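What you see is the complex with one protein chain gone and the rest in place.
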Amino acid sequence: MFVLVNLKTYPCDAVSVAQAAADVAADTDARIAVAPQAADLRPVAETGVETWAQHVSPHDHGSHTGSTLAATVADAGATGTLLNHSEHRLKLADVDGGLRAAEDTGLETIVCANNPRQIAAAATLGPDMVAVEPPELIGSGTPVSRADPDIVREAVAAADEVNPPVPVLCGAGISTGDDVEAAADLGAEGVLLASGVAKADDPESVLRDLVSSV
Amino acid sequence: MFVLVNLKTYPCDAVSVAQAAADVAADTDARIAVAPQAADLRPVAETGVETWAQHVSPHDHGSHTGSTLAATVADAGATGTLLNHSEHRLKLADVDGGLRAAEDTGLETIVCANNPRQIAAAATLGPDMVAVEPPELIGSGTPVSRADPDIVREAVAAADEVNPPVPVLCGAGISTGDDVEAAADLGAEGVLLASGVAKADDPESVLRDLVSSV
Amino acid sequence: MFVLVNLKTYPCDAVSVAQAAADVAADTDARIAVAPQAADLRPVAETGVETWAQHVSPHDHGSHTGSTLAATVADAGATGTLLNHSEHRLKLADVDGGLRAAEDTGLETIVCANNPRQIAAAATLGPDMVAVEPPELIGSGTPVSRADPDIVREAVAAADEVNPPVPVLCGAGISTGDDVEAAADLGAEGVLLASGVAKADDPESVLRDLVSSV
Partner (left out) sequence: MFVLVNLKTYPCDAVSVAQAAADVAADTDARIAVAPQAADLRPVAETGVETWAQHVSPHDHGSHTGSTLAATVADAGATGTLLNHSEHRLKLADVDGGLRAAEDTGLETIVCANNPRQIAAAATLGPDMVAVEPPELIGSGTPVSRADPDIVREAVAAADEVNPPVPVLCGAGISTGDDVEAAADLGAEGVLLASGVAKADDPESVLRDLVSSV
């Protein structure tokens, strides 16, 4: 199971969450990554944790003031990027463009989507993984694996039909090891988390619980 | 072959192009549709021509000032709608939402996309048809069927892999019956046109030539 | 006082609301306008009521699939247009562009904004009117004139500093003649309404009450 901690724009200390994640990953052989804001990629990567960007632009070098290029986040230490998170939905053409830009710089990619049909569409574009996160469950505290297990099963089935099959992560409301185990039972190969870790008093113990069943 | 004339926001007389299209369709049994701006749907539909919207919102009834609903264009006489034209690209989630809204009101749908990979993604979302239009050829006067035949072949192959297969239209630079024939030879089941008809001195004779080989 | 009824994308019968508005306007000399979806502009205008668009594109004629031009809504019978409604917020450059497009075709304009500072910015761009609608009060049933009278006073003060001064409308939660009177007392020269009329069982009697104090 791959555990990706999305720090969004929470008021957490990105480096200390990253350090906690690096420590737990080292102790447990679990795969844990942290996705901070672009301006925090360097100090997060310096902790040694697997570091992901929250978004990259479909653009290549050029006149694109205010964009964050795949090449630049890679240079800052990121080894992967989310695309099309439900808080940063992209045009279909820009999901494709962002994937090509990430691919050209060797970044791994996860495309997020809201439902199994969009998961199928995202998977055909060739990302390394896809993630299904029903928007109404994000931040709800109710894990998608319990609130809507069928959406995870159907997303896995949809991504399996693409050739080659694309691994599915699930997100929204995940906060415990039991939630991770339930996600795995539904066929997910990883989970996206955010507030459950980023807003925790003790992110390290939450992470240890999360990966305890892996 | 399905010939869809997109009037964009050209300064043409929408009703007279529509009347020409209705006349040619009646004489030839060719399937010809006209897609005017939303405010012109009613008078275009009143000519009896098959009428399409250029876009519909993913929204249902509610508080969405400035949006054009699928139900409203259907009520105005449209029987189909384009989605995700390269001049009006949509978020992946809104292509999906627009398709569901169109489906709910019985509108036929064509999702446009730039390349075979995006065509595959669009096709998995379940439109009635897809259309490949390389943006760099739109309005170029060079038909896609000659400038880049492989993109049409690959788009047809991509849409064929979806189950059930989705018919492919091609657009960009089409203006003659020979272009339509070349498109058909590449596997396209229709063409999108715009300036070639909308800006013609005599739209009716252009349309007659276009469908002459069908 | 100018009463503008925004039909948004409500499931109401646009023509029957328009007919009611036309009847009340004729009986009372109140200025009442109705803003339907683009596809409904023609039948609404045919009732004789003053007809407004909910939005127009900043573009001129050209290759802009899915846009609604100022010239096209004018041709369909609109004599004015909203711009930058909080449900259809525009880029600063497109507020400016939309105003220029509307001006070129003789449409009257109202630019909406959320707060007095944005009202000042909007007013400097030269619209015929501005409208302040705090987004949190839209559809709340609590009139802005009671919930937040200062925002109306400050918007009027902000628009008065521009040379020449720009009349201010207020919206959000307006549904009775008392609300209209309260808005006038705060310096507003008109009101924007939506659900209060569009969702009423008897739009005509709501409109008669609304203009009773004018």
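Structure notes:
Going in written order, the chains are labelled A, B and C, and every chain counts its residues from 1.
Criterion: contacts are C-beta pairs under 8 Å (C-beta built on N, C-alpha and C of every residue); 3 or more make two chains touch, one makes a residue touch a chain.
Worth saying up front: this structure is predicted, and the values here are computed from it rather than measured.
Within the full complex, the chain left out of the display is in contact with A, C. Checked against the full complex, the candidates A:D75, A:D104 or A:D202 give a single residue touching the omitted chain, namely A:D75.
Shown as candidates are A:P43, A:P149 or A:G187; the residue that touches the absent chain is A:P43.
Only one residue in the set A:A33, A:I138, A:A155 or A:V214 touches the chain that does not appear here, and it is A:I138. Contact residues of chain C toward the unshown chain are 84, 86, 89-96, 113-115, 117-118, 120-122, 124-126. Interface residues of chain A with the unshown chain, by the touch rule above, are 6, 8-11, 37-43, 54-55, 57, 59, 61-69, 71-73, 75-76, 82, 85-88, 138-139, 194-195.
The working rule: only the chains that are shown with their structure count from here on.
Taken as a graph of touching chains, this assembly forms an open line, each chain in contact only with its neighbours along the path.
Over half of the residue numbers found at the chain A and chain B interface occur in both copies, marking it as a same-residue contact. A separation of 33 Å divides the Cα centre of chain B from that of chain C.
A separation of 36 Å divides the Cα centre of chain A from that of chain B.
Shown for chain B are the residues in touch with two or more other chains, namely 86.
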